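Sharing a structure here in structure tokens format.
Here the complex is missing one protein chain, while the rest keep their positions.
Chain lettering (A and B) follows the sequence in which the chains are written, and residue indices restart at 1 in each chain.
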Amino acid sequence: MTALTMPAQPRQDASLRPVPWRRMAWVTWRQHRLTVAGLVAVLGAASVYLYITGEQLRHQGFVSYGAGPVLSLTAVLFQLIPPLIGAFVGAPALARELEAGTFRFTWTQGFGRARWTVATLAPLALAVTVAAGAFGFLFSWCYGPQIDGKYVLSPLAATTFDLREVAFAAWTLVAFAIGAVAGVLIRRVVPAMFATLVAWSGLAVVTGAFLRRHYEAPLVTSNPNLPNGAWIMSQRWTRGGKPVSLSTVNQVLQKIGATEAAPGHFAQNPAFGQSSARASASTPGNASPAQYLLHHGITQLATYQPASRFWPFQWIEGGWLLALSLLLIAATVWLVRRRAA
Amino acid sequence: MTIDKGISAAGSRTGASPPGADGGAGSTPTDGSTPTDGSTPTDGARGPASPVDFRLNAASGVPTYLQLVQQVEHGLRLGYLQPGDQLPKVRDVVASLAINPNTVLKAYRELETKGLATGRPGQGTFIQATLSQVALPELTGLRHSLLGWLATADTAGLDEDGIVALFTSALREFGGFRGVAPPGQQGRERREGSDDRRAAASGETEGVA
Partner (left out) sequence: MNVIEASGLGKRYGSTWALRECTLAIPDGHVVALVGPNGVGKTTLLNLAVGLTAPTVGTVTVLGGTLAGSAAALDGIAFVAQDTPLYKYLSVADMLHLTGNLNRRFDQGYAKARLGELGIPLTRKAGKLSGGQQAQLALTLALGRRPRLLVLDEPMASLDPLARHDFMATVMTAVADDGVSVVLSSHVLAELERVADYFVLLSRGRVQVAGEVDDLLASHRVLTGPAAEADSCAERLCVVHARRGEALAHLLVRTNGSTDPVPPGWESHPVSLEELTLAYLREPGAASLPGPVRAGALPLETGEPTEVSQ
């Protein structure tokens, strides 16, 4: 426009360098600082509990098996932490923008929506992973000696395996990633949170029940004394290479007044006056049911994963969960690029 | 035929203040004085205040730029504006009336074309001349003959609206004799056209929301 009193057009920048990544640091922090504070608070409280418990246990010398049930309860509670983090940190990251409509403001700014998504998700992913990793190490510090030493449980058992070190961090990261992709697909915060919980639980159940046992080919032994801390996957009786049914075994055992209540567990008939014995531990009496069976040609084959494979399994699980997380986050960014209004 | 008597002799104001420019009598109160020392609160950078402050009557049917032109001419006729006075800066008019800057530019260009104003680059638009004044005896004579014609029309049975309609159509015809108006001057036609509309039977035009 030619004008009588208008100033000249502002000078246009010739180069179009993208807005620097570091500018988003403040933005992400400001938008998610409450969430991060919540994360720190919850994990912090749990960590304090762990620390106190750990000190107590050390004081007691890890003697009481009474810690067993307590451990199981806390283990169950702690299993909830990764999916809750995924639901409360991951799901709202994008769903909140889409639900509130603020994406119409934010994604038309100069920064660009794909870069904005990366700059939002990456710091949060890092934060939850580091926080969860620290928590996992603390958990191992607290209960590790009990799990790894006293062999109340196998370290590979699902109860505690994914609460420790690498696995805990990885499960938290994948929960976050599931939350992020749920958020962008569902576009509403609360439904996305639910979907995150459901999806993560499904994945965790499938992994614990089916996947984890196959990370490495399990070992098979006929030795009735399994190594300490072995994670027993199955046990069966054989005679001469062929499987033998439980009823046959019990028939044989009747002669010494014992029955096999459950695979590997024998119960002595009270009429014979002995306490129960377990197949995998050395028995006090002479009439060891397992050896008796051996005499009659019946051996027990056990399929198990040795405790020594704890760390390899941790890395394997951490590895594929990390890959899945990166894939999900990449999918989130791709979806943000594609869909919008 | 009414011409908007919207001249207020106050300084120009900045953007956010509401001057009540929409239809009707929303003119902000003035004190009739002509501050020349730029004493309005936020005036600093713009220099002395202009003696003219525009007003807009959105419902009059007169195009905006023409209203501005008419207000300047009115000010000249009444003596509020003298040669050398500065017209408000485009930005200030736009800020107080919320109209397109092009409209103001068009009005100022029209005034330039009429020889009433001139633009000084970097400074603004200034009044250059006054409207040609018709001498007083001539005015009286014209008025006398007009009254005579009115009496004749009244005898013929023409009512006030009829008189106005007849007059405006004759005025347009006369304007045609004087030469075809350039496209920028179509507003004159539209001004008369809007008077036609007001004079014609109402209710025929489309609803104006």
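By our rule, a contact is a pair of C-beta atoms (placed from the backbone, for glycine too) under 8 Å apart; a residue touches a chain by one contact, two chains touch by 3 or more.
Computed from a prediction, not measured in an experiment: that's the story for all the values here.
Within the whole complex, the absent chain has one touching residue among B:V94, B:A107 or B:I127, and that is B:V94.
Residues of chain A that touch the chain left out of the display are 1, 3, 6-7, 9-10, 12-13, 16-19, 23-24, 26-27, 30-31, 100-112, 116, 338, 340-341. Taking the complete complex into account, residues 14-16, 18, 21-22, 56, 58, 61, 64, 90-91, 94-103, 183, 186, 189-190, 193-194, 196-197, 200, 204-209 of chain B touch the chain not shown.
As a convention for this text, only the chains that are shown with their structure count from here on.
Centre-to-centre separation of chain A and chain B, using mean CA positions: 79 Å.
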